[in-house]
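Here it is, the structure in full.
Just one protein chain is left out here, and the rest sit where they should.
Letters A and B mark the chains as written, and numbering starts fresh at 1 in each.
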Amino acid sequence: MDKALSRKPSPERRRKRDIPKMIIVAVLTVWGLIVFYPFYNSVLVSIVPMSEYIRQPFMLYPPELDFSSYKFILSWTTLSSGFKTTLIVTVFGVAYNLFLTVTMAYALAKPIPGRRIVNLFVVFTMFFQGGLIPSFLLIKDLGLMDNYLAMILPTGIGIMNLMIMRSYFYTIPVELEEAARLDGAGEFTILLRIFMPLSMPMLATIGLYYCVDRWNEWFHGLLYMRSVDKWPLQLLIRNMLASTSSITNLMPDSVKPNVFAQGIQMAVVIVTIIPVAILYPFLQKYFVKGLTLGGIKG
Amino acid sequence: MKANGKRGIQKLLTVLLAVGVLASVIAACSGKNSDSNASGSSETPKGSASTSASASPEENPYKEKIKFTISSVNAEKAGLNEDGSPSANLQWLQEKFNIEFEWWPLTWGNYIDQTRVWLNSDSAPDITMLDVAASRYSEYLDWVEAGLFRPYDLDKYPNLSEVYNKMIIGKKYEVNGKLYAWPSIVDMSQYDFVQANGYFYRKDWAQAVGLYQEDEFYTWDEWWTLMDAVMKQDPGKNGPGKTIGIIAPSDWQFPKFITGAISPYLLTFKQQEDKTWVWGPTLPESLEAIKKTKELYDKGYIWRDQPLVKPEDYKNNFAANLVFAVTGSNVGVNGWTNDFIKPLEAANPGIKGEEAVSWATVTGPNNRLTVWQAGDTWSQTAMNHNLSDEKAERWQAVLDFLASDDGYNFRTFGIQGVDWDYDANGKVQHKWKQDENGNFVSPYPSSSTWPWSRPGGNWDGFALLNPSFPESIRSKAIQAYEYVSDPSKADIIPMNADFAFFTSEKYAQATAGLETAIYQKIAELIPSANIESQWTAWVEQKAKEIQPAIDELNANVK
Partner (left out) sequence: MSFTAPIASASAKELKQRAREQKRRELYREIRRYRSVYPLLLFGVAFFLVFAYYPMYGITLAFKHYSIGKGISGSDWVGLANFTKLFDRSEFWSVLNNTIVISLLKTIAFFPAPILLAILINEVGRRLARTLQIVYTLPHFLSWVTISAIMMNLLASSGAVNGLIEMLGGEKVGFLNEGALFRFLLVFTEIWKEAGWSCIIYMAAIAGIDQSQYESAIIDGASRFQKAVYITLPSLKNVAAILLLLSLGNVMNAGFDQIFNMYNPTVYNAADILDTYIYRISFMQAADYGLSTAVGLFKGVINCALLLFANYIAGKMSSESKII
């Protein structure tokens, strides 16, 4: 990608007014604004008082500032438990996901007999699932209702990620392996000491993919978590979107009247976006690498 | 050698893994049979000590502390004051019976679905809140048949029996002579159990346009004339097009408040003079009702977003001084105060809620009220089938108290001796603090009390007797109930219990989600053009599908 971008137009070109390029820049900027505007709108809604918003919901800048939505949100203790739950699920979930994915991908990258059967075995599950009730009963029988594990264990392996990892492992030269084996290393050691260091970028990428998935998860929380303080973040947002009274009912009267539903909703949304928005630009290059390696090689 | 050591570890790992996989598969297989499952109950009964609760009267029957898992809507703050400290009334109750509640909270948005999932997978709590409306009755029967509930022992509990005998609809929850779900009574017998439909409205705006009526009894024409004047003159000073005429709080209330006056049977089945049954939407007046609703919607009297309504929309918009009227299916004094008056005052200092908000009773186009007799119960409470005898007896003892007269006073007014007491004449004397208007201020937030009070019975006549609400409001509410139960003003459609609770497999299949489908269809049609042909087409096609239901009714409900 850098190669293409570092191409500079030749000197003669630069002197002429590059109209096509200006149009291109304009188009791209407009699209950028379109992508950006909904977020901007949400920020605005969360920092204006109710009267202003009701009067004119379309704003280019805040006519008046009112942070009571944020004050309200920050005193909503369930939000912090939501963050905590999601953090737990993400950290342990990703570790769990990666462990399963890496071991299985490594094994499948070797020309072992039965490889194709296992492939089929895995892909089959993409199409046919038992359904909500058996999964629900399974979690119940394992005694995991209302347990964080119920949000972690079922997420297992993402099949696309498995394929990507496996493709990557294909590319590791056999000679390295042979050398290690001559030294008497077992499979697990080879995986740990040779393959993994070599695939750090890939691991980071897949790990980040899983991170995004775990962070955004809500469906398992909906099914299996009973206590409100174990609900993941996205589930809280979802419930709050459906009915803000689920929060406002629990707040003392003194805080209640100044806030309005849309203000609170957008405040929660912004608060939960911020961690992601701050982190992801730094991780951009890993994602890019993962996509390119995985996407093209398939 | 190092290599062999590593190989050895690997072998061990392999074996452990294989065993682990095998074990989990076996464990999973043995758990398949749902009958052998322990359900969501939190602890096994402490069977060692007290052999039975019917110990000799001198002994404290509540020696063992018992914990109950219990589900309820809005239970997050059950038993807690606003500052998080435990509420004295629940503490008192828990001490008296030596129990502790562990709450499984639900929301109004998910309580039916979530409870359904729990029950269908036999993982319900010890005590389950149910809302078995007539439309979900067959589901309830399935649950009873599956053995999910433990029957109540009414004979042992005198207060429960007494209250039970007052009910009509409540008895429907009995199956084969056993009661599987305790119904919470709504004691409105003095008003014939009639539902008071009407509007919470801005009486100050009505006064401003000069069309206010002191008796707050409006005819159809008077009401829409008033509406028109308010929308045009904008007494709320919101700016053109900003004022909202009418909002209905939830999707099932729209468009009943308009169509109910023209086609009362729109959402259900009607039994004709000759005793045959027809489906409401096929009646000609149903199309008229919808057209009328659309007319009013197009005129802008109904909120544009009504088809998309969310639960707090009515409250927020009303508080923002934007709404003229909110439909109500009952005059709840509690709601009147907490959903309308207080938020309005808080958001608009200078407005006095009691003078701004009132209740309007509005007739249909025929200048009479068309009202339905409602059930005498709302919501039920069930015991999990796997409760031990000890636990079941303890719970029923608690319930027996809550349902008694003393219990009623406790639920509504608080602890005897502390919050109230009987005076020399046996009347209730309140001891709560009073605010500057002379209204009593309850030390217990309703969010703290309601979850455990509801099983004992719904608050009386919608709080008509509760002293913490102003007299002026309560008397207006009573007036509204008097209107709707007055045969000279109202046509009362009596409750047909046989029909309401009739169910059979074919009927249940044919009518599953039917009422919802109807009002969703209407919500969909109202904003669009050309509703007559769309409605007729839809009704025709649906009528064919539900023909079995009509056949069943004709055969079984005479």
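Following the convention adopted for this analysis, contacts are C-beta pairs under 8 Å (C-beta built on N, C-alpha and C of every residue); 3 or more make two chains touch, one makes a residue touch a chain.
All figures in this text were calculated on a predicted structure; none of them were measured in a lab.
One chain is not displayed; in the complete assembly it touches the shown chains A, B.
Between the chain not shown and the residues B:I168, B:A523 or B:V557, the one that touches is B:A523.
Touching the chain that is not shown, out of A:L87, A:L138 or A:I172: A:L138 (per the contact rule at the top). Annotation: of B:S87, B:T107 or B:S138, B:S138 touches the absent chain (contact as defined above). Residue-level contact of chain B with the missing chain is found at 7, 10, 13-14, 17-18, 20-21, 24-25, 28, 32-35, 112-113, 116-117, 119-120, 122, 136, 138-139, 142-143, 145-148, 241, 251, 304-305, 307-308, 508, 512-513, 516, 520, 523-524, 527-528, 541, 545. Counting the whole complex, the residues of chain A in touch with the unshown chain are 1-7, 10, 20-21, 24-25, 27-29, 31-32, 34-36, 38-39, 41-42, 45, 54, 56-59, 99-101, 103-104, 106-108, 110-113, 118-123, 125-135, 137-138, 153-154, 156-157, 162, 186-188, 191, 212, 215-218, 234, 237-238, 241, 262, 265-266, 269, 272-273, 276-277, 280-281, 284, 287-288, 291-292, 295-296, 298.
Going forward, only the chains that are shown with their structure count from here on.
Centre to centre, using the average C-alpha position, chain A and chain B are separated by 38 Å.
Residues of chain B touching chain A in their complex: 1-3, 6-7, 9-10, 13, 27-28, 31-32, 34, 37, 40, 74, 76-77, 82-83, 104-105, 107-110, 117, 120-121, 123, 239, 242, 310-313, 315-317, 319-320, 322, 342-343, 346-347, 447. Of all residues in chain A, those touching chain B in their complex are 50-51, 54-55, 133, 136-138, 140-142, 145, 183-189, 223, 226, 228, 239, 242-246, 248-250, 252-253, 256-258, 260-261.
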